[in-house]
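If you scroll down you'll find the structure; I have some questions about it.
With one protein chain held back, the other chains of the complex are shown just where they sit.
Residue numbering begins at 1 within each chain, and the chains themselves are lettered A, B and C in the order written.
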Amino acid sequence: MIPTTEVKIRGYHLDFYGHVNNARYLEFLEEARWDLFENHFDPERWKAKQLGFFVVRIAINYRRPASLGDVLSIATHISHFGKKSAVFTQRIFRKADEELVADADITFTLADLKTGRAVPIEGELKEAFIPFCMDEGFESTR
Amino acid sequence: MIPTTEVKIRGYHLDFYGHVNNARYLEFLEEARWDLFENHFDPERWKAKQLGFFVVRIAINYRRPASLGDVLSIATHISHFGKKSAVFTQRIFRKADEELVADADITFTLADLKTGRAVPIEGELKEAFIPFCMDEGFESTR
Amino acid sequence: MIPTTEVKIRGYHLDFYGHVNNARYLEFLEEARWDLFENHFDPERWKAKQLGFFVVRIAINYRRPASLGDVLSIATHISHFGKKSAVFTQRIFRKADEELVADADITFTLADLKTGRAVPIEGELKEAFIPFCMDEGFESTR
Partner (left out) sequence: MIPTTEVKIRGYHLDFYGHVNNARYLEFLEEARWDLFENHFDPERWKAKQLGFFVVRIAINYRRPASLGDVLSIATHISHFGKKSAVFTQRIFRKADEELVADADITFTLADLKTGRAVPIEGELKEAFIPFCMDEGFESTR
């Protein structure tokens, strides 16, 4: 099952059209990625590796506005591995009717915190992510 | 000359790596677009048209981190017209050394505020944007 | 029992000292007030009254820093009624050790959405709030 995170839309999320502001969606997506990490990765093992996640590209499509009181459900999976980068695909649904509100591809690198350089995503490192590659037939818009 | 907007990086823009947070960049880009509008469009004519700008897609590349005290310079131009959408390309430079910090393509529609439907970007409407199509040889990353 | 709301501290909440940013706490407090409303007020009755909540004063004490991964627990009650205003007292605790992280008094008015004028908080209106006046012996810092 794809990990999901829920967010409820409050007044402070909205802009003056009464819709969730563009920048706020990136916080919702970040919340869902933290949620994934916390529930599925061993923080001690990550700390020992001295690696940081760095987002290098975000492509987000805003498909339907979300409004006050909507509960959004965010599904996150890994859709692509490059040599030194990988891509989280995240989809935000309105929970009540399962309509797609937004979807995004988040390209990240894993960088050595001392040198700042991206490391290859292979071997044990890649394996740690494999459980998050499952998708349910949604075609990435990237 | 391409319109530019400046933003100075303050403590509240930074995350715990000491870098500007991903979501905050979208606010900087929005600031630059408001700046462009205000200085180059006639608000009364826009109001009369009853049209709203709606962002439908943002693709942003984070190229270099920005840090406390950096002055960022944001250049904005229109790089593409579709039938019912158009694209702002925005580049964020560090003013001191002119290094590219981030660049983004912002796809927007103009929608009738009553019906919510996107209108064709043609004729007088398209002409209003033509002064903002100039670029200085930067190749869009879209 | 005093209504409580929980928030988990994520990377995007932190500033470059690694602490939750001052402004972000106001969002946490607003989240808790929305939570209270949603769970304890009848939205239809409120809509019919055409009244809006307007915050006129916030006094917040930052007592201990909150850090990545901390779960904060926010308790909200009404501590004071004026003629045309009332005060929510909100306390933010670190859930793990019940230490007080911040506490705030939020003074609000109820204003007629058409005239913008504050209405007296009395009769039926005041009664609606009485269930939220319970406290557990914490002395307001206002």
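Convention: a contact is a pair of C-beta atoms (placed from the backbone, for glycine too) under 8 Å apart; a residue touches a chain by one contact, two chains touch by 3 or more.
Just so it is clear, the model here is predicted, and its values are computed rather than measured.
Student: Looking at the whole complex, which visible chains does the left-out chain touch?
Tutor: A, B, C
Student: Kindly note down the residues of chain B that lie in touch with the hidden chain.
Tutor: Within chain B, the residues touching the omitted chain are 10-12, 27, 30-31, 34, 38, 69.
Student: List every residue of chain C that touches the chain not included in the displayed model.
Tutor: So the residues of chain C touching the unseen chain are 17, 22-24, 26-27, 30, 52, 54-63.
Student: Even though one chain is hidden, which residues of chain A still touch it in the full complex?
Tutor: 11-12, 14-18, 21, 23, 68
Criterion: only the chains that are shown with their structure count from here on.
Student: Going by the touch rule set out above, which residues of chain A reach two or more other chains?
Tutor: Chain A, residues with two or more chain partners: 27, 30.
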